[in-house]
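With one protein chain held back, the other chains of the complex are shown just where they sit.
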Amino acid sequence: MIRRYGIGKRLSEMVTYHGFLYLAGQVAKDPSGDIKAQTREVLDQIDELLEEGGATKKGILSATIYIKDMADFAAMNEVWEAWVPEGQTPARATVQAMMAKPEYKVEIQIVACNGMSQHGGEHHH
Amino acid sequence: MIRRYGIGKRLSEMVTYHGFLYLAGQVAKDPSGDIKAQTREVLDQIDELLEEGGATKKGILSATIYIKDMADFAAMNEVWEAWVPEGQTPARATVQAMMAKPEYKVEIQIVACNGMSQHGGEHHH
Partner (left out) sequence: MIRRYGIGKRLSEMVTYHGFLYLAGQVAKDPSGDIKAQTREVLDQIDELLEEGGATKKGILSATIYIKDMADFAAMNEVWEAWVPEGQTPARATVQAMMAKPEYKVEIQIVACNGMSQHGGEHHH
């Protein structure tokens, strides 16, 4: 069963199906901030959407991060690493790209699930 | 069970598994058109692939749109918004990127499912 959240004429902010959550690429609602402010705002929006869908950031499977200027990579990562759950980080890819508005410095696209990690669910290698 | 459609030596146009449909990034077969013509052609190709896989555009979970020149964003959106089903829009991310050929102005990568929306399946917030 498909469920949609934050439905607009162009896109929905989230679509869920069979325990999988597909989020729209999140950008800062206030694009005047610096990279850290924009990253924080994007991650807050992701937290809210995941909660609406019955999930948490521990259920993120994959994140695709678009960053306008790779010079901001370290500052974005600082905010990101403080946010991701220790030992339960998602798969991730980061590339440099311009987004819909030139003010946007970062956009994050998430695929998550509403499942739980297995007990002791980390596999280090 | 995995099924593939439009199999080539480099890629398949679509691979399906457990009700999920993963489409190859679609670009216009005729890259001489303007952004609106290319977007229309890409969306037609997506309709055809979804139909082959037993789905429709109402089952699109996520769209990633690569656009060569963000100056074409509004024109691409005009065609997109006329195509997406009202009240059943997918999650979406759009970034600027060059594609395999310089003539390509837009490429769209889709993840869909063959499920149905729930009765009254919209959640506005």
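Order of writing sets the labels: A and B. Residues in every chain begin at 1.
Throughout what follows, a contact is a pair of C-beta atoms (placed from the backbone, for glycine too) under 8 Å apart; a residue touches a chain by one contact, two chains touch by 3 or more.
In this text the structure is predicted, and so the values were computed from the model without any measurement.
Novice: Suppose we count only contacts with the excluded chain; which residues of chain A make the list?
Specialist: Contact residues on chain A toward the absent chain are 19, 58-64, 70, 73, 77, 80-81, 84, 86-97, 111, 113, 115-118, 121-125.
Novice: Would you write out the residues of chain B that touch the absent chain, in ascending order?
Specialist: On the side of chain B, residues 1-15, 17-18, 20, 22-25, 52, 64, 66, 97-100, 107, 109, 111 touch the unshown chain.
Definition applied: only the chains that are shown with their structure count from here on.
Novice: Measuring centre to centre with CA averages, how many angstrom lie between chain A and chain B?
Specialist: So the centroids are 21 Å from each other.
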